[in-house]
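Supplied in structure tokens, the structure appears directly below.
What you see is the complex with one protein chain gone and the rest in place.
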Amino acid sequence: MLKQTEGSHAVAEAIALSRPQVICAYPITPQTHIVEGLGEMVKDGSLKDCEYINVESEFAAMSVAIGASAAGVRAYTATSSQGLLFMAEAVYNASGLGLPIVMTVGNRAIGAPINIWNDHSDSMSVRDAGWIQLYAETNQEALDLHIQAFRIAEELACPVMVCMDGFILTHAYERVDVPTQEEVDAFLPPYVPRQILDPADPVSMGALVGPEAFTEVRYLSHHKQLRALDFIPEVARDFTRAFGRDSGGLIRTYRTEDADTIVVALGSVNGTIQEVVDEMRERGRKIGSVSICSFRPFPLAVLREALRHARRVVVLEKCLAVGLGGIVSDGVRKSLSGIHLNGYTVIAGLGGRAITRASLTKLFEEAERDELDQVTFLDLNTDIVSHELERERGQRRTGPTAEAILRRIGTVASGIG
Amino acid sequence: MEQTIKYYQTGTFTVGNRLLAEDQRTVQADMHRTNSLNSGHRACQGCGEALGARYAIDAAMRATGNKLICVNATGCLEVFSTPYPETSWQVPWIHSLFGNAAAVASGIAAAQRALGREDVRVIAQGGDGGTTDIGFGCLSGMFERNDDVLYICYDNEAYMNTGVQRSSATPPAARTATTPAVGPVPGNVFGTGKNVPLIAMAHRIPYVATASVSNLRDLEAKVTHAMSIRGARYIHIFVPCPLGWGSASEETILIARLAVESGLFPLFEAHHGKVTARGRIRRQVPVTEYLKRQKRFAHLFGNVPDLARIAQLQQMADQNIVDFRLTEDDPPPAPSQGRGNDVSLPLGGGPGRGST
Amino acid sequence: MFQIRIHGRGGQGVVSGAEMLSVAAFLEGRHAQAFPSFGSERMGAPVMAFCRIDDRVIRLREPVLEPDALIVQDCTLLHQVDLFSGLRTGGFVLLNSSRTLGELGLESLVRGDQHYRVACLPATELALKHVGRAVPNAALLAGFAAATGMLKIESVVAAIRDKFPAKIAEKNVAAALEAHALAARAQEAALA
Partner (left out) sequence: MMDKPFAITLDVGSSLANKTGAWRTKRPQYVDRLPPCNHACPAGENIQGWLFHAESGDYEAAWRVLTEDNPLPAIMGRVCYHPCATKCNRGELDEAVGINSVERFLGDEAIRRGWKLTPPKAESGKKVLVVGAGPSGLSAAYQLRRLGHEVTIMEAGPFAGGMMRFGIPKYRLPRDVLDAEVQRILDLGVKLELNAKVERIEETMKARGFDAAFLAVGAHIGKRAYIPAGEAARILDAVSVLRDMEGEAKPMLGRRVVVYGGGNTALDVARTAKRLGATDAIIVYRRTREKMPAHESELQEALEEGVLIKWLSTIKSVSGEATLTVEKMKLDEKGFPQPTGETETLEADSLVLALGQDVDLGLLEGVAGLEIKDGVVQVGPNMMTGRAGLFAGGDMVPSERTVTVGVGHGKKAARHIDAWLRGAAYAALPKHEVASFDKLNTWYYADAPKTVRPQLELARRTSTFDEVVQGLDETTALFEARRCLSCGNCFECDNCYGVCPDNAVIKLGPGKRFEFNLDYCKGCGVCETECPCGAIKMVPEET
């Protein structure tokens, strides 16, 4: 059924339709609306046979999910930013134990300086935790990915993180097609655990594993993600068959055929990029874009296939490997090993900085002229930076940089963005 | 909970007693007990924790008709019981992290509710580090939600698994790797230990108890009672560590007994935040009897005995004896139902430490 | 694509206004996208929300930088925020005020070479009258519908009912209907 609704609420409905049995809730902006919505559904009885637990921290949220999943039920939680870092230890543990937990991450920056707005620093910080990471481009896709996530997780016994841009998607009202319970039940079978804590058939989970077997354990988790490279598209195809629309999969290409310049990005910014691509195409420019949905496992092969004929690749990412540059770019480069083409890393949208058509158009045209640096910070205010660097050179005790910058740009920039 | 002298005398306080009727006999006396923590584990000789754990879990197994799931925090117990490829556990058991045992248990309990299998009960267990320090947040959360979980803390008063570092359960003056017996004030100088049983009582959970491997029938009775109650429960078990305490392996139970009989580790039960029973000291001893058997306190008994700090420890014991009326015969008031604010907590006191 | 920017203060229903707008458009079978200016602002602070309406899927995720219309829920903002930034030539402005442009000293807006089309609506009064609280957004949406002719009043009413619990909804609907009538009359007057 078509609905005009908020992204968070669409996700809450998707989770409810997936019949979770234990939901752990701990508030952190911007994922809060999702667990609020689910809490309401459990309380008003529309979501049945489900335990809703208000925990005392994200660390506990993931831990409760671990316990529930190990006990053989479908477990879900959601978090963002600092919350994800606070549960990081448990995030690794869930995948290490092979527990098919599904978690939404409402992507948000990580402080200090504290910043509640969107970028990908949080989910990127646990990209190697052994979870599958899927990035949603629209609210419709966010909704669809959650339903797929449970099936992927439970088939592979591997937890799945569905990442959606904080505010930009979580707080956006737009049209979504919400499937019926029957449709979802047909697509997503009840959870049949691979291992379970059961007095009737006891096992010990979480043994101490020494050097004699640790490498093998790690190899197997790697192998599991390689299998996911085949399984994720398979699930996406089934989904299309069942629901009549494309969602998920490994990557999605947009007007890349014959493109000299291809922009690679994750998440909601792809929409804006596609707008720009269309404009430039109208002006006869050979440009296209690729949206990466599955960042873990990283789709090296399909990405190589999508990019190999381009002259240049611009990787636009909402995160920064401080001291290196791009994070996504690394994977993209690996996918292109042996192929010579110009690669550019663009760091954009950090801490909620708006990514505008204007900036992107300018950026892509510079890229086409190969005038970009290896690493570019989109819309970087160079005056502020140079002034701050100047100030730092000047004195020993500089004080906090962030505050200094805020003083310089003045507090209210007309509220826009 | 206190053991009044029953008609069966010979070995009234022993594990078993041939003079008792079958149904009165203890779990551990049973030829067919579960041995939930099986032989072949890698605990040190004379490990108090290994003993306490088998006792507690066996009792819970009987109480639940073997419908039990256990969670284990990281620590000695976890490491010595489940090194790949062998596990000593005979119960469904999971180890997740150091600090989240209580939360994982909450998750398992929630799962049982979701599955309509509330006959399956959950126990979380950890050492004093995993309980009083790193796992404290999750523990308090589990208490506050009153989840149907029994949390058992095996208290050996330091981080033994990592090589005997101080925990917030380490008593004053004790030598640990991070509070060495050197300098002008050797041993632990930080506080008198976090009293988790009293903190648990402050959550007004249905049941809190302390127990010791020196009073094994009592320990078994408390676990059995705990399993008859729904909601959050906490049992704090005193388990000497020969390695960390520098005591003789054969004296593990003896030392635990001296801790109880000196008043340093009071045995008591509390329902809904109110002390409802306590273990009478049968043969009171001065704390020195307890201290001098352990190398971790050896620096108190050098050429110049550290009388001041011995006195401090004695004072803690005396305070416990007063707070919990450990030498009085008359039974304490009956448990108050409900969770009124009139509940009176003993000031200070508590396991292994006092209100100094 | 038609883009609206709503200005107001935290607590005045700016965001839900944008959302209702999107719902109304959705109900008319169009694609719509509503989202707030993401911030940590609290009660009383100046805030904005955006709404895009189009006949095809809306992929654009940038804030509304060049609105076709502005809805100003609180005229005191005129002197605090650069309200008209990016408003395109001939853009439409709906002000929540019981006063006239003259009284507000805003004739320049109309006379200027931007040719803005400006209307005033006493939405707060209507809200106080029907809802009992100073929540002007429902009335403003109705006024906007009447003044721009972009949306049917039925859709706006339906959106209001979709957003609020029944009792409050009906009060807002009442305010909306009166606002719609008022604005319609003003429109006719303007055209006349």
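Observations, loosely collected:
Read from first to last, the chains carry the letters A, B and C; within each, the first residue is number 1.
The criterion applied here is as follows: contacts are C-beta pairs under 8 Å (C-beta built on N, C-alpha and C of every residue); 3 or more make two chains touch, one makes a residue touch a chain.
Note that this is a predicted model, so its numbers are computed, not measured.
Within the full complex, the chain left out of the display is in contact with A, B. Only one of A:85, A:203 or A:402 touches the chain withheld from this view, namely A:203.
The chain that is not drawn here is touched, among residues B:125, B:252 or B:319, by B:252. Listed for chain B, the residues touching the missing chain in the whole complex are 5-19, 26, 28-29, 31, 35, 37-43, 45-48, 50-51, 54-55, 81-82, 84-91, 93, 216, 242, 248-254, 257, 282-283.
Where chain A meets the omitted chain, the residues involved are 96-98, 157, 193-196, 201-207, 209, 213-214, 216-217, 220.
Following the convention adopted for this analysis, only the chains that are shown with their structure count from here on.
Considering every other chain in turn, none proves to be in contact with both chain A and chain B. The greatest centre-to-centre gap from chain B, using C-alpha centroids, is found for C.
Remark: the per-chain Cα centre closest to the mean position of all protein Cα atoms belongs to A. Chain A and chain C have CA centres that are 34 Å apart.
Here the CA centre of chain B is 66 Å from the CA centre of chain C.
Taken together, the chain C residues at the contact with chain A in this complex read 18-19, 22-23, 26-27, 31-40, 46-48, 58-63, 65, 81-82, 85. Residues 2, 4, 6, 30, 116-118, 138, 166-168, 171-175, 268-272, 274-275, 352, 354-358, 412, 414-417 of chain A touch chain C in their complex. Put simply, chain A touches chain B in their complex at residues 21-22, 24, 49-51, 53-57, 59-60, 63-73, 75, 89-90, 93, 97, 197-199, 202-210, 212-213.
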